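Following: one structure in structure tokens, then a few remarks.
Just one protein chain is left out here, and the rest sit where they should.
For reference, chains read A, B and C in written order, and residue numbers begin at 1 within each chain.
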Amino acid sequence: MAVSDADSEDPPVVVKVGGAKAVDPAGAIGDVADLVAAGRSVVVVHGGSTAVDDTLDRLGIEPEYVESASGVTGRFTDAETMEVFEMVMAGKLNTELVADLRSAGVDAVGLSGVDGGLLSGPRKSAVRVVEGGKKKIRRGDHSGKPESVNDDLLRGLTADGYVPVVSPPMAGRERDGGVTPVNTDADRAAAAIAGALDAELVLLTDVSGVYADPEDSETLIESVSTPAEFEALEDAAQGFMGKKVMAAEEALSGGSPLVVVADANADDPIVDALSGGG
Amino acid sequence: MAVSDADSEDPPVVVKVGGAKAVDPAGAIGDVADLVAAGRSVVVVHGGSTAVDDTLDRLGIEPEYVESASGVTGRFTDAETMEVFEMVMAGKLNTELVADLRSAGVDAVGLSGVDGGLLSGPRKSAVRVVEGGKKKIRRGDHSGKPESVNDDLLRGLTADGYVPVVSPPMAGRERDGGVTPVNTDADRAAAAIAGALDAELVLLTDVSGVYADPEDSETLIESVSTPAEFEALEDAAQGFMGKKVMAAEEALSGGSPLVVVADANADDPIVDALSGGG
Amino acid sequence: MTQAECVECGAEVSLHDDLEVGEIIDCGTCGAELEVIDVSPPVLDRAPELEEDWGE
Partner (left out) sequence: MTQAECVECGAEVSLHDDLEVGEIIDCGTCGAELEVIDVSPPVLDRAPELEEDWGE
């Protein structure tokens, strides 16, 4: 699917690569190298929740999922889980993606959302959950959503020829003004960055897009350009694809001219996506 | 001890904070905030081997130490250990130190030596060891020493008002040109950065300096200014302090005007060190 | 069954026996949502308004 908003001449590109399994997609790395060689400013964003789960498992820590009043399931990130999250996202995955990009000739610089206050917002430490039919407040969560983006830091690095590689966590603001690293959704982080940079956003996933009928690969929604079409797209989105659509909406309303959700497993996923083939 | 080399007007300051236990020294964080407020460019470097050992232990991985032909003991870093090293150094410790500095009002940006090729050199994958009296070649090591520093990246960030917070690993160059994250000594990394920036280097440790007689706290060597005094200093240095002295030597020969090894547990350890009280 | 006072309207609120810290109780009189801060003795406070998110 391609959601087009405005014309523009070579804006920056924000590429969100998938979680652990898709964090080293050879096609995406080659594409980033080609885009940079062609003079585009590129920012890479990655997640990696399944790799976090693997490490939690190795450490004997049970990941905890909680259910909200409206039935949405989310991860509860206590202090111990947050530590593992930092280690896997900002340590292992980010460092290894930067090394892979550098091996491909891309002058990559890894950053977490904490660095330079790149992704900042209030820490959400209390959440309302439903447990055994009871409404409860759970305290000690480490999560948040980015309310501000330090786009100057990214512009400075891209102007100097670097490719920032950004991962959660983000900088969670405490009530006393302190900063705590907190969990945040990587798609939403990519959307916030694309909005702040007025950049095109490519969300790479393991599937090829949003299907009007998820069971029928012929019903891929390739692009939308009216509110009614966008509503139909929202209706069609299911499961984790729903988050992609919400991220797309946030990026567009933030200033992004184009959002593409594309298949990470294609040969040239980013270049194809930007040329409208997504 | 203070090793003085040249006069200079407010050069940048590189502060090496200790390993895990000293990675959050409140005094050092306050000092960094004061130096930045006074207009100095500051780069923070940290290590954290004992935290790596703690996490290896939690994961049931035995750290392996090997002995060189001349009897020096060093860590052997296989692929599994390297992964933990990335997680703890670049993930947990770096992210948490950046958050603590930001809580103190310092606009910190975390980087590993892989980012932007900040600390680069050939990967050492084979080491000569002595095992059970036999000389052997052990392959699969992930280590290296920085032969080049991307000082432009650091200058760009400090010029924009940021405080880079740098940790191992470094960018290990493979024979095929690829980049692999590898282990490197944090004191040596700090020395290489100080040399490249012509910066003053403050090495904070848990002890107060080098003692002519380690058993006698009255014999602290406060400063040296002649080669003969430096030789006496080298003779006096023992254990891990020996590495501080070698780091000091590398920084000075690289262009650093002043190296101070100072007690991390003092109230204002960096400010005291720079004013000659080290 | 014990009772506690609603911090909003002052009415008595009935509490069931297996009360848990963090649980949210609705005041039957004014409708306020009250968080159980402690259980023995029971302490209630106004439950914070928390925005629901679309998850991590």
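Rule of thumb we're sticking to: a residue touches a chain if its C-beta (ideal position, glycine included) is under 8 Å from a C-beta of that chain, and two chains touch if they have at least 3 such contacts.
It should be emphasised that the depicted structure is a prediction, and the values quoted were computed from it without experimental measurement.
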Which displayed chains the hidden chain touches across the whole complex: B
In subunit B, positions touching the absent partner: 49, 68-70, 72-75, 77, 124, 126-128, 134-139, 143, 145, 183-185, 242-243, 246
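As a working rule, only the chains that are shown with their structure count from here on.
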Centroid distance [mean C-alpha coordinates] between subunit C and subunit A, Å: 37
Cα-centroid distance, subunit B relative to subunit C, in whole angstrom: 52
